[in-house]
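Handing you a structure now.
All protein chains but one are shown in place.
Let's turn to subunit A:
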Amino acid sequence: MDLLANLSLGFGEALTLSNIMYCVIGVVLGTFVGVLPGLGSVTAISMLLPFTFGLDPLGALIMLSGIFYGGLYGGSTASILLNLPGTPASAVVALDGYPMAVQGRAGVPLFMTAVASFFGGCFGLMLVLLAAPAIVQIALEFGPAEYFSMMLLGLLAAAAAATDSPLRSYGMVIVGLLLGLVGTDIVSGMMRFTFGIPIMAEGVSFIVVAMALFGLSEIIRNLEFHAKPKIIKPLGGWRDMLPTRDEFHRSIGAALRGTGLGSFLGALPGAGPTIASFMAYTVETRVSKTPERFGRGAMEGVVAPEAANNAAAQTGYIPTLTLGIPGDAVGALILGTLIMHGIAPGPRVISTHPELFWGLIASMWVGNFLLLWVNIPFIGLWVRILSIPYRQLYPAIMVFLCIGVYSVANSPFQLVLLAGLGALGYLFLKLDCPASPLLLGLILGPMMEENLRRALLLGRGNPLVFFETPISACLLIVCALLVTLSVVSSIRRKRKGRLA
């Protein structure tokens, strides 16, 4: 069977010594940054990206992906023990995980989140395996019009999901698109917005932007407050980690529901692990016969979101790898990595670089398995890392930021850009303007412009060309619906707020 051949190819790639090593580094580092509040996967991936220039593309992808899903495993640890989310996707786990820790049962949610993450992650991967080749078959027929509409939908969906103020997120998408135009125009070869600085001809590197918006400005914000969080240390050994029989039975249904919901949401553009975990929690409170237990240590409230965010993280690779449309900031970074290694993202990636696609999928299986063994037995170590004060942490992060940005082009100019964009990012934070739509716009901008121009050239300048093929027309109709819906719902929410 085809699938088996592909899988064996994938595992053959993933189980080479160097790739296992990259996977281990990725997941351990991911857990590390996931555990630390105030340092997320996006920051860590963008910080590490420049150091993967020298690796082969598969090695780089394996390591960066490891940081991503490893961060989700680690994020719940901070939520449970600190009541502070290690990553946004784990924030909701704190609602029921922390009360359990207060009751002196911290080991149980820690154990169950690891198991739920593993379950969700593996199921999500399974879907990627089955769905990706099928989607590629459809996507291979895409022309420039379909691509443009598809990217537009991806951008709008990501923006709609980012905040409850649609105008602001759509605005941020455009800021990103505009930043993406800086540099050499692909069609005419003309320099745009470079101010005569030679290095700007290459454009604004997405790595610098990601480090400025998700690294630097986050550090500045973290330094505003001096809250001393209180850590609850989990006591006891293996036996204290096991749930009661009743809790175990409840967990099965919750894990299944969370996984299903997360897998579905993750595959949609715009809805990443964070949204999946919040929705999964809401669903659990609705289906439960005893909703009053939630917020006081209900097992379902821990298991379902954690299964959901890991499933979503994996299915998020479907649009990124098959269509070249990232669903969230991490997807955008993965896409950027592909481009950086000279691989044009899109439906051809799987057929032209099968070892890359199947190798990555296989390595994520390996990684999920590793994480189970990284997380549970070493929980004491992670707790100790949790207690590193921020004042010792951020100067070290600054060194990584500086060295990383410098090595993008071995140019101090990039560092000046980092400082400027970091200040701008801090201002955006203060104004509640979300950063991830900007990053998506930046990465998709050049491709969108290219496809727009090509489609209009083929259509002789008639914009109706986007409605001539059924797929493109459908995508644009969905775009229009999405925009209307997000505007209407934000107005309605505001009305409700005024009445209350």
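Worth pointing out:
The rule we apply is simple: a contact is a pair of C-beta atoms (placed from the backbone, for glycine too) under 8 Å apart; a residue touches a chain by one contact, two chains touch by 3 or more; residues count from 1.
FYI, contacts and distances are computed from a predicted model.
Selecting from "Spore germination protein", "Ion-translocating oxidoreductase complex subunit G", "Tripartite tricarboxylate transporter TctB family protein" or "Nitrite reductase small subunit NirD", the unshown chain of this assembly corresponds to "Tripartite tricarboxylate transporter TctB family protein" (UniProt protein name). Between the chain not shown and the residues A:135, A:175 or A:199, the one that touches is A:175. Residue in contact with the omitted chain (choice from A:102, A:201 or A:223): A:223. Here the missing chain is touched by one residue of A:21, A:197, A:416 or A:481, and it is A:416.
Looking at subunit A, the residues touching the absent chain are 51, 54, 165, 167-168, 170-171, 174-175, 177-178, 181, 185, 187-188, 190, 192-193, 216, 219-220, 223-224, 226, 389-392, 394-396, 398-399, 401-403, 406-407, 410, 412-413, 415-416, 418-419, 422-423, 426-427, 430-433, 449, 452-453, 456-457, 460-463.
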